[in-house]
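Here's the structure we're looking at; comments come further down.
For this view, one protein chain was removed and the others were kept in their places.
For reference, chains read A, B and C in written order, and residue numbers begin at 1 within each chain.
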């Protein structure tokens, strides 16, 4: 914490701030400058709330320095985490591909897509049984029926099932039928849900919120880990900005930013990250080139008939093309340094 | 829905799009233009997903026209809703004041603040028992203990209790101890929670999400109403933008924007909307002047010792000053037209 | 400047950073903390570029503390500046009203609007002769012809003329025909233009850029003042965000934020700040309530035939209504404290 005094702060005001710091059990370091005094605060274990100081007389600004997270950091664990999902991994040398339809619509649809996903060599199948929809009147997913279809897909194709839980009851069901719990962007700060996922023994795919800062995203992972579940994979899926040529703005700089602070793997979702079919392949290539540990891709056997997000779903042919384009890039990309 | 064809789209492509529209049970209106053809789609009851058309050959763009909400609209109910909370109201002629600390920290703190709130003539007391905190290591609220203190405040001062529910179990508890369920910004698209609140018989205060569009916010209200609870009050509390001089950017234009579409009352939260103590009074004045139905204000008897959000809490003296400043503005503001 | 070292930074790295600070002529204050060391830097006259330190070994972050502006600050001039434009003022007790059409389209249009503006008691007439248009094919203004009409308006009605200069040659012309140089949002960081305006003896109305931070806006004013022209009025006109229900998001919190740092007057533009006719009056009321020194309003005698920005222009009747609504609010608003 650094407390910056106003230019016209009196000595008494500086002394008072130092006293408040000391009373709270911290150490105050006054640094008189040419135009104003700054007061450093040390001795704190975690982050100190700057708001305790901002309204004291003579204070111009209080600047937080310590970061509030611990478990996600490279300080705690200097080497990258490899999340194991059965015999498949995310965060290791291999590029993890998680592919499938936005929503499970029928057994036939799921199997048609799963067939293509399996054939491509991918290890993970995605598909929503419970869909968070902006409108209460939109298709909300098949529910447990969809989860049963996903379980059949696993049985038949040996793919690991990644599917979203919207609430605590949803986590119970994903634990029963799936292999990895997805927490969606809208729920990134649903702390009840994060804690429930943290008490699960199943790995968690944590999507970045629509307007989440890097710290908020990492702290959402910290929530899960603080309950004991260390198998968390982060997912960059675009953020909301003024730009209108995409549904979201895919922030690929978040991948090196995460790498510098955290040991957790991070994957990229170019489907939601753009919302446009024709952009998915180039942004998937970019995601691999920037050093992501994997991709999550929406594929549909008949995108024009999809019950949700049809505009961004790839056809089976486009999906094959994507795999053909990203693999050679992954082969030539130098692994990004951790930390 | 309007489907805009590419400049070089062939007649066959135009015809194909019209066929797809017809197959889906709608009516297609082809409008040849100087440079390109557009195809209007009518006959739909609700909104049609544009994504079904965007990837058809020759299509440049599909533009949604119909809005997906119904129950929140002035089309459905042309006069403004007045939400009753016991013998108090929001949305009527009186300016509704909801005031209290960010979090209930102790009986003494709650009573000290409630005393001042009551004295000011306000009818509503706010205070969090369950706090959604970005960090798992931050103070999370007193829980049910806090709700019991709130119930005592109601008993003693006759104030209506507005308090946040973070999940379905939280709604059960607010129903037991409080008078109005607050749904926070981070949970604006927690659809499980919205549905549970919709099955409650208690009024709901629905905060706008950090990056929620107007439509998303209104659709969140629609979720609650679609379950049968029509007593919804919207709350503008600022959105996330690039600006760093405030914690959030208070978007006061959302008040006339809501008025034009919806019959629901809307209040302004200048405390979270700015995050800065010194801005709360001027922005509260602005909120009243723009035509809001009320204000929700953070007040603390000792802001510098607050366990959360101390930087934005008003002292008791500042709160009295706020009330003294907003009342004459409310008296001179012409009621904004509905619709 | 505060330089935060990494948790695992060595003593040698800390010492090296201190050496670099000392070499640059500043003083280093090392503050060892529980988990990491921070180094305060003092002795700098202006702001120091943090980038010099961020890539030194062992450095986690360098945080700027000093602000780079001087002339705009209350430190330099503790009382508010009152800008005089002939016998009219902005920043004094009176609410300054600057009203007129977006663009001067004809003598008849200008006079019809000016008549109404004069009748309302406003002292300033606005109108563009050179329009910055997004498209090269849109109406670009009448040019010098428009300025001549404006000069006639001044002659006839005694209104002070506020009009935009797009470049250095434009400043020459405004100096010839007008009373106050407007610098538009798109040119807020056109430093050549700012410097030219700074060498003028005419007051300047400086609009906030579409994505300008508070500091960037104030530094643009500093550019003008650093050339010797101290008569600068700031204008909040909305910023670009994800929100789509308005053309821009009017950031009224910028008014108290400016007040806390600067002695310069600040006015609000609810016309560009919303882009919607029906929102102009409520947001004008909010702007006055938040403590702005004035309003700048687009008015047109026939908005539906306007050559630019017709959607946001008020009719003459609506303009009269606006004046009738904002005056009583201004009468009851307590002056916001400076600083």
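Worth pointing out:
In the analysis below, a residue touches a chain if its C-beta (ideal position, glycine included) is under 8 Å from a C-beta of that chain, and two chains touch if they have at least 3 such contacts.
This structure is a prediction, so every number in the text was calculated from the model and none was measured.
Of the listed positions A:232, A:290 or A:316, the one in contact with the omitted chain in the full complex is A:290. For the chain missing from the display, the contacting residue among A:73, A:241 or A:271 is A:241, taking the whole complex into account.
Of the listed positions A:204, A:235 or A:279, the one in contact with the omitted chain in the full complex is A:279. The set of chain C residues touching the chain not shown comprises 20, 46-47, 49-56, 68-69, 132-138, 166-168, 186-187, 189-192, 210-211, 215-216, 219, 222-223, 226, 240, 276-277, 303-306, 308-312. Looking at chain A, the residues touching the absent chain are 211, 213-214, 239, 241-246, 249-257, 260, 273-274, 276, 278-279, 282-283, 285-291, 325, 328-329, 331-334, 336.
Those residues of chain B that touch the chain absent from the view are 2, 4, 7-8, 29, 31-36, 38, 40, 42-45, 61, 63, 65-66, 75, 240-242.
Here is the rule we use: only the chains that are shown with their structure count from here on.
Work out the mean CA point of chain B and of chain C, and you get 30 Å between them.
Counting only residues that touch two or more partner chains, chain C has 241-242.
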